[in-house]
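Missing here is one protein chain; the remaining ones are kept as they sit in the complex.
Each chain carries a letter (A and B) given by its place in the written order, and its residues are counted from 1.
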Amino acid sequence: MKKTSHFDPNTVAVQMTDIVKKFGNFVANDHINLTVYKGEVHAILGENGAGKSTLMNILYGLYKPTSGSISIFGSPVHIENPGHAIELGIGMVHQHFMLVEPFTVTENIILGMEPTKAMVVDIKKARRKVKELSERYGMHVDPDAKIEDISVGMQQRVEILKVLYRGANILILDEPTASLTPQEIEELINIIRNLTADGKTVLLITHKLKEIKASADRCTIIRQGKYINTVDVEAVSEHDLASMMVGRDVQFVVDKKPIEPGEVIIDIQDLHAKDYRGVEVLKGLNLKVRRGEIVGLAGVDGNGQTELVEILTGLRKGESGKVIIGGKDLFNADAHTLFDNGVSSIPADRQKHGLVLEYSVAYNLVLQNYDKPPFSKHGILKKDDIYKHAEELVGKFDIRGAEGGTKEAGKLSGGNQQKVIIAREVTNDKDLLIAVNPTRGLDVGAIEFVHRYIVEQRNKNKAVLLVSFELDEIMSLSDRIEVIYNGNIVGSVPGYKANEKVLGLMMAGGTKNETED
Amino acid sequence: MEELIKNLGLIINATLIATPPLLYAALGSTFSERSGVINIGIEGIMTIGAFVGAAVAHFTGNAWLAFLCGGLVGALFGLIHAIACVSFGADQTISGTAINFLAPGVAIFVCKALFEQSSNTPPLDTAQKLPKLFNGIFEVGSFWNNVLNTYVATYLAFVAVAVVWFIFYKTRFGMRLRAVGEHPKACETQGINVFRIRYIAVIASGFFAGLGGAYVTLCTVSQFRPEVIVGQGFIAIAAVIFGKFTPHGAMGACLLFGLCNGLKVLLGSGNVISPNLISMIPYVVTIITLVLFVGKSRVPAASGKPYLKQK
Partner (left out) sequence: MKQKINHNSETSQNILKIKVQGLIYQNALYTIIAIFFGFLVGGIFLWSAGFSPLEAYAKLFSSVFSRPKYLIWSVIYATPLVFTGLSVAFSYKMGVFNIGAEGQFVVGSLAALCVGILVDAPPVLHVLLCMLAAIAAGMVWSFLVAVLRVRFGINEVLSFIMFNWIAFYLSNYVINTKTIHKVGGGEASKDIRESARILLPQSLQNIFQSNKANYGILLAIIAAVAIWFILTKTTFGYRVQAVGLNPHAAKYGGINSDKTMYIAMSLSGALAALGGAVQLMGNSMRISQFAGQEGFGFQGITVALIASSHPIGCIFSGLFYGAMKYGGSKLNLIDAPTEVVDIIMGTIVLFIAISHVFRYLITRRLKNKEEK
């Protein structure tokens, strides 16, 4: 089925020629060329660190190119800053939303371009314009709601309205589908279609191959700062795109040997908890994980998985319930106790929770064990033993840039930082490993590495709880998938029977029965 | 009954004298804090504002000019803090501490240079001080005289609260200021100049703190002495936090602290309780009120973090 396309091959909206961008000696963009037509949906595909964000940041005026030229609708331009880009009709919707939490939807949209009457901000006029725009493109928003109270999907629509309010004709969407359900992704694709039907041009920065196939007309692939190719999306497969992106044949499925799951390692019963606002977020959750199995917890961000993981790792207290580990009820135990009883985790935010960036890699590798032998004795640290341990792990896990463990963890790349955490937790070798979004922000090579170790733990008869927003990851790794919605487990599906449609529906609150095929 | 009213009048009078220095400083501080820049240097700035106010009044005899000059000197030190924190990304608490050394240091240095090695300025007579409103209209010692016959600058302080409220919540600048304190990056991407807004906010905090200091020497004490500010700058900061970073909240908090200071003056003359114990009251009250009432005070999300632009 051919998707409707609105692009006008006679008008070039954006022309970036021979763009070079250096940061010191590091070449982020190496002579990249990009041609985008009016009304086109053009995807920019590349791994993390490939340079696609840099390129778009140049287009939006956040960076200045070291050399090269840009022209918009045929006129050469030098884009000085975002304000200038906005004047040229270029708008950017960032991956990490740039929204002021305590302000309303309307206030966020008009910020920086507020209509005034006398000296006062004319909120009424603003609301009218916001309503008008949202209706035109089919985007539902509540103009008076505060950002901190609305869903991620609506927040994204606010971001899009921000650029439309400023009269953007060229929209850059940076990884727009990160936290959306499959249904919300479809809504977004519709919105994009409405935009192009109105003559707008859309640039999509992404590494999600499915979305490219579903929404883009053409795709430019960038690898390690260099321009690889521009293809007509209809004419290539996902596999082709992936290969161009990494430069080698990519393995999508992980080899898992069949294992009979063993004893229950962790038994969560009737767990109730509140979030940071005091709203009940876990409403009697039940979950079991056994030895030798990977349980994937699928769900859209905001349904309680964050709080669940925090309780299991001792970072948050729940209201009531049981968390039985190794026969003991460790409900509301602190981090130290949970760790001692066999719970280790790969945290969602490696820089916030997983590492002390100013500490050396070696010191980070003993974060939970610095006060135990052989790393310390009678309260005195034994540095020789700490560094020896680090050297071993750096070698075994191929942690690049660590200089034997002496380098500051903050100076390593994202992938290598994650390797430090994985090295540490695998070595801790606890009975239960909780992995939360373990491959976020990593490129395909690093993803393979992480998946390999997760499966290895399971093969070693450990229990693994995988919490991820990437359905693909959950589906390819899990032995069993549990879907969390609104603070409860609403469905359980064996890994091999997993179907994205069914899961997506459950994640959004529908039940399995409704989709009986 | 008459005694009660008379005492009430005296208390209100004392409160209205003690509140404005705190209020001016607190109003300025709300600008700075809401934009995301902590300024603990207002203690030092109030000191030099006090000195400049007294000195200019002594030399020119024009109290309003002196008042303004106090504010301008404060703005100058605010500018120094802004340069260090906004442009150079310095740790805001350290920079504020530096100003708490520098400003009083400069003040006393210049004082000694101008006034023959004395660290006090000569006392000002009434003509050189700021004028009172309703002077001579009411009977001296009566309730209404005590309440209404107070300095024009006091009334101005409360007018300033309304003006600042209007700016914060009704104007473009105010909206952007509040946004900058929550999410500077979001503002930058919308084409707002974060640096410029923070500069204005911090300079304003210095200006107001200078006015607050000048009020003390031009109204209350009539003379600059090194210890004339003695902690009022820090109390103003407490008032801002207590008032949840709003101008009307700050006003309420400053009135409360002004009341405590006022009581100090009244009770201290009694010799029943040691003046030292009474002096402790404002600080103890501050802590108790913070414990009981503040709790979840919503600090501007970007407070204290230097905003670093990437190139």
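In this section, a contact is a pair of C-beta atoms (placed from the backbone, for glycine too) under 8 Å apart; a residue touches a chain by one contact, two chains touch by 3 or more.
What you are looking at is a predicted structure, and each value in this text was computed from that prediction instead of being measured.
Of A:T406, A:T427 or A:N461, it is A:T406 that touches the chain left out of the display. Touching the missing chain, out of A:D144, A:D198, A:E263 or A:D334, is residue A:D334.
The residue touching the chain not shown here, chosen from B:L8, B:I137, B:A162 or B:L277, is B:L277.
In the full complex, the hidden chain is touched by subunit B at residues 40, 80, 84, 88-91, 93-95, 97-106, 108-110, 112-113, 117, 226-227, 230-231, 234, 237-238, 241, 274, 276-277, 279-280, 283-284, 286-287, 290-291, 294-296. Although one chain is hidden here, its contacts on subunit A can still be listed: residues 24-25, 313-315, 334-336, 339, 345, 347, 352-359, 363, 367-368, 370-371, 376, 379-381, 384-385, 387-388, 391, 403-407.
Please note the rule applied: only the chains that are shown with their structure count from here on.
One inter-chain figure worth recording: subunit A and subunit B are separated by 46 Å, centre to centre, where each centre is the mean of the chain's CA atoms.
Chain contact summary for the complex, subunit B toward subunit A: residues 170-172, 175-176, 178-179, 182-183, 185-192, 298, 301, 310-311. The part of subunit A that touches subunit B in the complex is made up of residues 62-64, 81-83, 86, 92, 94, 98-103, 107-108, 111-114, 116, 119-121, 162.
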